[in-house]
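The structure under discussion appears below in the form of structure tokens.
Note that this complex is displayed minus one protein chain, with the remaining chains in position.
Order of writing sets the labels: A, B and C. Residues in every chain begin at 1.
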Amino acid sequence: MHIQIKEQGDIVIFQIEGEIDLYNSPGLRQQLTSRINKGSKKILVDFSNVKYIDSSGLATLIEGLQKMNRQKGRMMLCCLNQSIMDIFEVARLDDVFNIYNTAEEALDDMAK
Amino acid sequence: MHIQIKEQGDIVIFQIEGEIDLYNSPGLRQQLTSRINKGSKKILVDFSNVKYIDSSGLATLIEGLQKMNRQKGRMMLCCLNQSIMDIFEVARLDDVFNIYNTAEEALDDMAK
Amino acid sequence: MTIYDENTILMSIASHPKYLKLVRSVILQCAMLMNFSEKISKDITLAVDEALTNVIKHSYMGCLNKRIDITIYLLDDRLELKICDFGKKVDPKTIKPRNLCDVKPGGLGVFFMKKIMDEVDYDISSPKGTTLTMIKYKEDTGEQSN
Partner (left out) sequence: MTIYDENTILMSIASHPKYLKLVRSVILQCAMLMNFSEKISKDITLAVDEALTNVIKHSYMGCLNKRIDITIYLLDDRLELKICDFGKKVDPKTIKPRNLCDVKPGGLGVFFMKKIMDEVDYDISSPKGTTLTMIKYKEDTGEQSN
């Protein structure tokens, strides 16, 4: 897994590449937490190049979401491929997260 | 590995998909032999979708080439990716086979 | 030349998360070899990943240099997987998924395993640790996996 972080206005975009599992979810957690603690109020996690996620990756995202909610920020996800979307749906996380088909839609909505 | 066989005029085109190893080279051998025995004089093996080949695959191709040579036919290869080309070069088979970059070039040349 | 069961694969790895990806690729290919659909093959791979993750986290409490034995049986009617650890044992009854409505980090691994596989069985009768057996049948009605 490799994370590239971009800023667009006040939105922090996490572009993740590869597979998110117990091996690398601690790295994702650390980078998310660091951005949240710095006070970021808008985070978009771009899944375009994420091929796999397991429950440790989901736990990391849920933790991030809950931290963001607590400080009245917003965390969004976009570009989940079908097999990853299936996993979110089965775990009923598709209602918990704001999930967008494209980065543009997410950015438009966050800019409001 | 999956083989699709097409005919274009008197040229028989083998479009191979996947990996050629000891598991499936016998299947390739059988199909090549069958076409050669039917009297095909021009065979093009298209590697566009071949991701891997080992020595059992190479042995199968050499056997096919030698059979074709014996009956004054021509066997050509095209569209080898770099890592497969490396294997041919290391084994000095790049001079043994007629290798073309594209199917068009091979077909043009065979049509002559 | 001892006979060896053509349908059995043994694998031993250390309890290091860096090996998860490698095991996933083995499981995915076993499932595909058995002609499970790509979707079901990916699901089975997730179930095994979750089982190994739990062994690392809960049986070995994060130690990286403990042994995990994985046995894969590619049978006519089912893919059967045994995952053996030699770590802390718990009463299998306490191994439960969380309630999906109670959203919090964690608690989804066992949920996925049970959702995906037809059988998930923990055996702590060995003096040394836990053996988890998971089975996915070939003729799946689709009921358990959807």
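FYI, contacts are C-beta pairs under 8 Å (C-beta built on N, C-alpha and C of every residue); 3 or more make two chains touch, one makes a residue touch a chain.
Please read these numbers as outputs of a predicted model, since none were measured by experiment.
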Using the contact definition given at the top, list the shown chains touched by the missing chain.
B, C
Which one touches the absent chain: C:19, C:122 or C:137?
C:19
The listed residue (B:7, B:54 or B:104) that touches the chain absent from the view is B:54
Hidden partner interface residues of chain C, rising order
1-16, 18-19, 21-22, 25-26, 29-30, 33, 60, 63-67, 86-87
Of the residues in chain B, which ones touch the absent chain?
19, 21-23, 52, 54-56, 58-60, 62-63, 66, 83, 86-87, 90-93, 96
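Assume only the chains that are shown with their structure count from here on.
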Measuring from the mean C-alpha position of chain B to the mean C-alpha position of chain C, what distance in angstrom results?
41
Taking each chain's mean CA coordinate, chain A and chain B are separated, in whole Å, by 46
At least two other chains touched by the same residue of chain B: list those residues.
none
